[in-house]
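As structure tokens, the structure follows; a few thoughts come after it.
Apart from one protein chain that is not included, each protein chain of the complex appears where it belongs.
Then we have chain A:
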Amino acid sequence: MAPHPGGLTVHTDVHVDTEVHVDIEGHAGTGSVVRVRGLTRRFGGRTVLDGLDLEIGENEFVALLGRSGSGKSTLLRALAGLDPDVAGDGEVDVPANSSVIFQDARLLPWQRVLANVVLGASGAAAVRRGQERLAEVGLAGRERAWPNQLSGGEQQRVALARALVGEPRLLLADEPFGALDALTRIRMHGLLRELCERHRPAVLLVTHDVDEAVALADRVLVLEEGRITVDTPIELPAPRQHRHPRFLEHRERLLAALGVTQEPASPGGRPATEETSR
């Protein structure tokens, strides 16, 4: 990944007054990787993000919940700098070396798997790192496959390898497992946690799945009416059990915050995945 020449201030567009500070060193003293102040985004007359503040610390795994249409993707795209045409302002500090995982794996169909992983880089060292990442996501030996020879879950694993190949300081993921079946999703959770523990990026994971958020994150946010209305740390004993009483407690509270009325969890079984979009 091409490192930015450090400390840039990018004024993204005429009608966006957002100052996007892209820096490599991070903020001396604060220890935060992401700092957002007064972020506003409007579509037409509708204000989707309304003076939002957000900080994410070094190595912190943050999950972002919110109803459908609450602006989660809008926020993520603002952090990723992918919204130069959207009206709004605010201050966004993100590291130059950050990467994005989209809901679709978004592999270039005309590049082989390994070439997709090292898309942003070139050289022998990058290829070696790409091979390592592929091995880490369990796809060693598939380097020469075409993306459409892979299953959906495998494609998403390639996307994960691609996102981590540059050792990013920030990983932005917008419902990366939304298109996967429940079983594959659980395996991907394990994989994502494992890889994040190894490479230690800060993570902002957008999801609509409360269980996913509680199972993975150090901290869960709820976005509502353009602001973060819930910001709660998740402390659970190491291999997180879905049946752990504190897990269920977090889950109930978050579901309540999302306005989902909930019947008592089915005894004994893993509670069904809740969509917050209702």
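Descriptive notes on the structure:
As a working rule, contacts are C-beta pairs under 8 Å (C-beta built on N, C-alpha and C of every residue); 3 or more make two chains touch, one makes a residue touch a chain; residues count from 1.
Convention: contacts and distances are computed from a predicted model.
The listed options are "Sulfate adenylyltransferase subunit 2", "Xanthine dehydrogenase family protein subunit M", "ABC transporter permease" or "Fe-S cluster assembly protein SufD", and the UniProt record of the chain not shown names that protein "ABC transporter permease". Set against the missing chain, the residues A:T40, A:S99 or A:T207 yield one that touches it, A:S99.
Considering A:V34, A:L52, A:L65 or A:A80, the position touching the chain not shown turns out to be A:A80 (whole complex). Of A:N59, A:Q111, A:T184 or A:Q241, it is A:Q111 that touches the chain left out of the display. Taking the complete complex into account, residues 1-2, 4, 80-82, 99-100, 102, 104, 106-112, 115, 119-120, 122, 146-149, 151-152, 162 of chain A touch the chain not shown.
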